[in-house]
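All protein chains of the complex are present and in place, except for one that has been dropped.
The first chain written gets the first letter, and so on, giving A, B and C; residue counts start at 1 in each chain.
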Amino acid sequence: MQKYSIFNLVKNALSNHENWDLAWKDPTPKKEYDVVIIGGGGHGLATAYYLAKEHNITNVAIIEKGWIGGGNVGRNTTIIRSNYMYDDNALFSEFGMDLWRSMSQDLNYNVMFSPRGIINLAHSDAQMNIYARRGNSMRLNGIDAVLLNREQVKEIIPMADFSENVRFPIFGGLMQPSAGTARHDAVAWGYARQADSMGVDIIQNCEVVGFDVSNGKIKGVRTSRGDISAKKIGLCVAGSTNILAEKLNMTLPIETHLLQACVSEPVKPVLDRVVTFGAGHFYISQSDKGEMVMGGDLDGYNSYAQRGNLPTLQHVLTEGIAMMPFLSKLKMLRTWGGIMDMSMDGSPIIDKTHIEGLYLNCGWCYGGFKATPASGWTFAHTIAQDRVHKLNSGYSLNRFNTGHLLDEKGLGTRTWIS
Amino acid sequence: MTQSFRLENVGLINRNKKISFKFNGKKYYGYEGDTLASALIANGVHLIGRSFKYHRPRGFFGAGVDEPYAIVQLYRNGETEPNIKATEQELFDGLVATSVNCWPSVKFDIGAINNFLKIFLPAGFYYKTFMWPKSFWYKVYEPFIRKAAGLGVASIKHDKERYEHKYEYCDLLIAGSGPSGLASAYAAAKNGARVILAEEKSRFGGTLLTSDVNIGNKSGKEWAEGIIAELTEMPNVTIKNRSQVFGYYDHNMLVMSERISDHLPKTKKFHPKQRLWYIRAKEVLISAGSIERPIVFGNNDTPGVMLSSAAKEYLKVYGVLVGKKPLIFTNNDSGYETAIEFKKNGIDPIILDTRENPQSEIVDDAKELGINIKFSYVVVAAQGYKKVKSADIAKISVNKEELGEIENIKCDCICVSGFWTPTIHLASQSGNKTKFNENIDAFVPGKSKQNETTLGAANGVYTLDETLKSSFETAHELSKKITNNDNKISFPNVIEKKSTTHDKFWCVPLPKGKNYKRFLDFQNDVAVSDIEIALKEGYRSIEHVKRYTTLGMATDQGKTSNLNGLQLVSKIENKVVPAVGHTTFRPPYSPVSIGAIVGREVGKHSKPTRKSPMHNWHEQNNAVFVDAGVWLRPRYYKIGDENLFEASKREAKNVRTNVGVCDVTTLGKIDIKGPDAGELLNRVYTNAWLKLPVGKARYGVMLREDGIVMDDGTTTRISENHYHMTTTTAQAANVLSHLEYYLQLVWPELNVNVVSTTEQWAGAAIAGPKSRDLLQKLFPSCDVSKEGLPFMGYMEGDLFGVKARIFRISFSGELAYEVNVESDNGNFMWEKIIEVGQAFKIQPYGTEALSTLRIEMGHVAGSELDGRTIPYDNSLEGLVSKKKDFIGKRSLTKEAFTAEDRQKVVGVVPLDKKTSIPEGSHLVKDSNAPLPNPKLGFISASCWSVEYDNPFSLAILKDGKNMIGKKLFVMSPLKNKVIPVEIVSSHYVDPKGERVRS
Amino acid sequence: MRSQNEFSYGGDATVKRPELNKDISDQEWNDFVYNRKSLRGKHWELWQHLSGCRQWIKVERDTATHEIFNTLKANEDISQ
Partner (left out) sequence: MSSISALANVHLAGQFGDHEGKNENNLLRISEKKNLLIVQIVQYKVSTVSLENISIDGLKLKNEPLSVTNNNDTRILWNGPKNWLLVSSKKDLITNIFQNFKENDFAVTDLSHSRAIIEIEGQDVKEVLKKGCPFNFNTLEKNNSINSTYNGIAFTVDMISNNPDKVRLFALRSFGESLYHSITDASLEFGYYSKL
């Protein structure tokens, strides 16, 4: 594989860009693999990469219904953070932050990780206290966090509404300076390219139609491109988890919901942080291209549509203007929807299942993108070693039976309330 | 400056009204009815901006919504807006605009250096470099790239404009007022349907304004005007210009943005700048027309290269010549129409037709007019940097692969026509699976998913006769279905020139040895070579191509580039175009201002505000308010220079020593009536309710089914079948829905009615050792003695002529009562309590003091009942019945919920009895332990105990039951605090409840 | 036809709460509290007309297209 570098770029430019290698190949599926990962999204690609890199398992196929990176890794708002309150979430995410920090070099692919910092705004003392609880927990877990007062917030984001005319005044905020954004598509492509180079087969346009299970053991998967045997299978399909679970006669603590996001037309740099509104659900950052990337509430009903309705976006943008009134004059350029596997406590599941050799990675709700490297790393470990790693031990499927829930928001099972 | 490119007596502009405007600091004139684009071209200005990546010079490409280039910064009435398309912005007096994305000026742009480096900046180059050294991406490269990107400049000033909404319903919504739109609107309106006709431009008529056709013995334009005049008079028709239907959502809901004031120097007072229409239509007719496609050739982004239809529109609508030596480059008959218009106005065009020998009426007309036509010819490349100066042209072989010898001819513009692409955006948004039509090389709508029909050019129908016929018929049939009328109008005679087939040619090959950039996406600088690289590297799905190269992701959303991109991919991949497929069309069709989407819910009104009947009194008595959900509640009443801490301490202290009064109107109140009301309570609450006597209140806790505490409060039995439930302010709405859920869906056999009476009653809590004395004065005829009104008792009373409900309940650890009167009398009650209370040194107290009082007595509230705790955690296990079943009971048996070391609420006191403990801190065993330092619990609520005059906090602590008396550390790294503390009982004041029962 | 703005979503309508006082397994209880089919296609679900008559209704809707096929009152049973 070619190594990307400035020299390589110049060399290729001088040869008229005719000698670039394939970023990944387009192989015909083999009859059998050691591991089949279902789902060519960020998590699936990362899992395959870490199986090869950390566990030397390279007889691996990723099978993807459409094109790789076409799920939520290609349709999120690119926020990367580890500002969680519960230890299981915080330590897992912070492990991921380390992987993010070296990802471009590790993958030899610029994923443009940009630690610009995230600020969660607070609009009352009570909310400041809730953030303090989270921030202190982060600090005690070794994660950076700063509690900002109103003046400090104003200094960093003067375009937020500090006027008299505001419905929910800004009291301050919790900031994680090391949080940031990355170029989402590049993450998928970078993992794909490296996994491919280590021998992983990336098989696109290959839909799973069924599973081969006997005596409580997974044997293989039936696909639109034929049957594929596998010693182990990892399920990594975000919003489509329930569809595959049904083929395995499993019912999971997951509902599939729709989340919309949108971008404005590009403008010159005006906002260099990620900011969330505390009196509702709205988050915003400005992309390198200059677009304001914005998101908020779920549409609030079960959906596989990847298309939402305007009232939800109206609601989200209302909060946007409430937070930063200048947004009013920008224009909404593009909207899209992604389907979320909303788990019943808002935290993910990375675990073995009752079927031997079948592993589950799901329930990422709206937080899947930032988890890509840590999810891939721990899932690869779980598959390779047939046991969960300490980092994902809290993400067990059994926690809904035992009551060891990880409900960061305290909303319980009504996942559509965001 | 003279308008040297303006024709006399041609066009639809108002020559009696001259308008002055400024562009890049220079003053120009135009006419009413001009767009900024037409006025600039009339003045000979063609250089308007710079491209996104290479900063190449940019002019005008189209004449409307499809414009990829001509983007300006607009200044209007003291405000500025970025990214305005000059082709859409109507001219108004005093308009000021500047170029975007160039520095220091549009003519000399430093960023253009990228243009010379462009061979090093192919598609995806960002991904391949800028990776070393490690931290340089964020610190060095990215800031540089960010500055270079973006287009216009966003003002961070608050937007003062009004944007409004309108919800409308109709039988037929018709999007687009070209021939098919007008015909359908007319047919449906005449048949009695309620019709909305939307046109995105300022003028109705679409292509009828520019094409040389005859309908019913009138010119197309006259016919359109006649129809519009008639429609305007009809009461069942709403016609809207400057109104773009931009989104097609579920259940036939469409959204339209109406630009009411954007064409005016300023918005009329009390009127909106824009209005967003949510339109629910029984049937939708999409008559959005088509957009001309470019032919791809070398340097095809040079200013002066533009769509042939745009050139015609500038000429016929605005009386503006886009050039005086035009070259028309076409693969179909449309280019001839433009050429003929030039010729008619005294300009000699040259036509290059890729076709070998086309035979049609239009071609014959052009020949007859003596226009110079070169068949089998192509433009190889435009020459000129800031404006086209000449064109390299060549003969092309029949197989379209070999170029002949290159000739150079002088020209000042190149008008390109690569045939027409139907505007299928709305149809596709509705869920319609589009299909590829080989005859026109483009996608057209397929089977309708919702009640939508696409007509005319948007459906790939390019003859007027067929368009009008199908539109009349479809609109008649659809309206008949809705209105049951059968009033058919007669179909007019149509005369139009017959055209012949187009040449399926869209990209000029590179001549040997030349490496011209051939652009597909003009704003994002995506060239043929970029797509080639993407495919070579394996980015083969059309979505990968789009994302890797950014094809079609600019502010024009690929209206002129997407199809050519598809053609290229299909050619290289050797697939048919439909097998490549197109990327998804999503709303909006064209960018919409966020202000319009949001409407009037801005500033103070971004959310409603709830106020109690005593709000005005609080305001007048220096209350400082706090948001409680959307309620405003007094947090404290400020006296002099007091701060929050001092005031709340004073207020709380006064409750402990004298008496205080607090507005508790915001607590949720639910009236529960019916023969089975008691049974409902017994199932909803964790404790037993069947034996509560009339006239008594009881405290209760309710759970979610997952065992987590949902809410707490008291419920009073007013009469045999009548209960009065109170909830917390925060959960009031949820609790009501919760009860309705069980009553309607789970236990429909119960005969119970629940209704919110939160607003019916104003509530005042009277608390403190002197509260009974005060109550006695307020209700002299009631026996409010310890025996007459015992703890948890209830009675009705007369408060100086006003009927009142009196509850003896307490959340403050003091003898306390709650008085309710009907809301109109709330203020009267409050003033009476204050007035009579003077004798007892009464003071009003706010939520902060309320909080202090409840923390001191260990009464759990929102910060403990945070959606994550079970009754045990809150020391409420005594209220959990072991005998009966209730909502959520089954979950309480879970392993984690019954663990020996389960968390529990405790009290926390600093060892020094001085240091305040910040809320949100955590409890640890060893403050010096390495990170991650295991946390044992967290501080949920803190106060300054007025009883003991030292800090006191509540905490949820692991194994709290066994921790009383232990010493731990409170840590707040955020505030740099480490505080040694002792764990005590959460019931710090009046642990045995003697005062409340006194 | 009423606007979605007036309604509040209530989740899968086919989930049946176990009867009170009935002895059931952990599995049955967790199926009720946590586990959901949530498939692509037709889905019976609950909506409350919150800003209206406050009635809970059952709606059969397609989760892939959002098309609505059927509505039932709270007291009407879904016939499979």
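Here is the rule we go by: a residue touches a chain if its C-beta (ideal position, glycine included) is under 8 Å from a C-beta of that chain, and two chains touch if they have at least 3 such contacts.
Values in this document were obtained by computation on a predicted structure and should not be read as measured data.
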{"item": "Chains in view touching the one left out", "value": "B, C"}
{"item": "Residue among B:N332, B:T421, B:N825 or B:S986 that touches the chain left out of view", "value": "B:N825"}
{"item": "Residue, one of B:V96, B:I482, B:A730 or B:V802, that touches the chain absent here", "value": "B:V802"}
{"item": "Per the touch definition above, residue among B:E79, B:E164, B:E222 or B:E679 touching the missing chain", "value": "B:E164"}
{"item": "Per the touch definition above, residue among B:S105, B:N643 or B:N753 touching the missing chain", "value": "B:N753"}
{"item": "Hidden partner chain, touching residue among B:G30, B:G124 or B:P272", "value": "B:P272"}
{"item": "Residue among B:K157, B:R280 or B:K400 that touches the chain left out of view", "value": "B:R280"}
{"item": "Residue ranges of chain B at the interface with the undisplayed chain", "value": "164-169, 194, 268-272, 278, 280, 600-601, 605, 607-613, 615-616, 631, 665-666, 671, 673-675, 720-721, 748-749, 751-753, 755-761, 800-802, 822-828"}
{"item": "Touching residues on chain C - with respect to the absent chain", "value": "1-3, 5-6, 49-55, 73"}
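In this text, only the chains that are shown with their structure count from here on.
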{"item": "Computed distance of Cα centres, chain C from chain B, in Å", "value": "28"}
{"item": "Junction residues of chain C - those touching two or more other chains", "value": "3, 33-34, 65-66"}
{"item": "Multi-partner residues of chain A (each touching 2 or more other chains)", "value": "309, 401, 413"}
{"item": "Chain B partner contacts - residues on chain C that touch it in the complex", "value": "1, 3, 8, 10, 17-18, 20-21, 24, 29, 32-34, 46, 48, 50, 54-56, 65-66, 68, 74-75"}
{"item": "Interfacial residue positions of chain B with respect to chain A in the complex", "value": "52, 79, 81-83, 119-120, 122, 125-132, 134, 137-138, 142-143, 145-147, 149-159, 161, 163, 247, 249-250, 253, 255, 278, 429, 515, 529, 532-533, 536-541, 543-544, 547-548, 553, 555, 557, 584, 586-588, 591-595, 597-599, 601-607, 609, 626-627, 704-708, 862-863, 866-868, 891, 894-897, 918-922, 924, 931-933, 935, 938-939, 971-975"}
{"item": "Partner chain C, residues of chain A touching it in the complex", "value": "240, 242-243, 246, 251-256, 300-305, 309, 311, 344, 400-401, 413-414, 416"}
